[in-house]
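Rest of the complex left out; these chains stay put.
In this document, chain identifiers A and B correspond to the written order of the chains, with residue numbering beginning at 1 in each.
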């Protein structure tokens, strides 16, 4: 009989906490958005599924060996770990976890060893997180793949569009102010590092957001990644109203001059140029933009087709699977189900809005100053979220004027925005990291 | 209140320096890219390639369309039976 009871007491149903049930529902909802509504499926399917796995009661897939020992272990192992981190035997779980968090190297190793000796191991998702995100490798490898898929032709044909890519990043810093403002009003509780990590959602770039969040505010990674990818999928809904609000009918009709053909040599020089500039001015952005330029060089140089093809397909797909599951492992109730997440979701959409608006305003200004006409609709593409934002500009352009094909013109600011948000990330890592 | 206004200052400085740096960096990039393009146009002009690289074999237009349709269907059929 005692076995039967053990079977029941250790079952998921018996130990299911309210928070875990909610988070499993959140995971299922993300899957619904990804599969039915086609919300960035390549990321939100693994993230949603990882979220469900992370909240399976008693399985501890997202916990380290020590956390598993504290949750599932008997009193002796809990006391042993308490002593390992310098507390006396009777300490409660919360205190032990806090002490473990700040313990020095020796105590850390001792606690881990005690847990492993008591037959508790790291959860599967915890291992994926350590290898993929804690090391910083997965976001950088995906950014290399993105570089290998990016064509800088439209940007090189019209370098001025880089200003649009710059202006649209204002959403990032405005949101930092928003987060910091909410904290000072006592509504939220964000440090400057948290605020910076939330701001980066406005950069509308998955790998950059995950890279910055894992460095500055790992505990907010789950909410930030979900917000970043959801809003990128919502671009066709968030941007049009703002674009129509800030542009006049005549401006929307503007047809832009044909882009000149860009030769191979220029496309090879550009990533090297960008790399040297980063090396000289912003070393903190070296990992991000370094791998991005490496991917782009592999694409354009034409002599390493095999490597470029693998970087865009097999490698980026494998890394995306494990990145998604790792982000999903951060969707735990205690980190996700609190006011901060609501704050992040609200601030995130504001970031996108402000970024879109600034891009358009910049485009209006440039249209006045520049000799050749610049249709402000391409300004909104400066937030990056490649290639959706460019398609939105193109759609609205066609609505206003059926002969007005803005797609290639919008691709300029679109890829410029990727560089813009990587630079913004570099600055934030330097000042706040 | 002292502590929170300190936070707002940090936020403001981050915004000013952040946007400032982003604009400085990208302005430099615009400038340097323009220089590079002119340099390449002058010193390393590319031989204008006559025919587009992947032109299909010179098959008379008429039956080409119909044949290509058949072939792509055959390829799709072949691919469905031999998933790589």
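Observations, loosely collected:
Going forward, contacts are C-beta pairs under 8 Å (C-beta built on N, C-alpha and C of every residue); 3 or more make two chains touch, one makes a residue touch a chain.
Source: prediction; values computed, not measured.
In this file the complete complex is built from protein chains present as A x3, B x3, though only one of each kind is pictured.
We take it that only the chains that are shown with their structure count from here on.
Chain geometry summary: the mean Cα position of subunit A and that of subunit B are 21 Å apart. Subunit A contributes residues 155-156, 159-160, 162-163, 165-166, 169-170, 172-174, 176-177, 179-181, 183-184, 186, 192, 195-196, 263-266, 269-270, 273-274, 277, 281-282, 416, 419-420, 423-424, 427-428, 431-432 to its touches with subunit B in the complex.
Per the touch definition, subunit B reaches subunit A in the complex via residues 4-5, 7-8, 10-15, 17-19, 21-30, 32-34, 36-37, 40, 44, 46.
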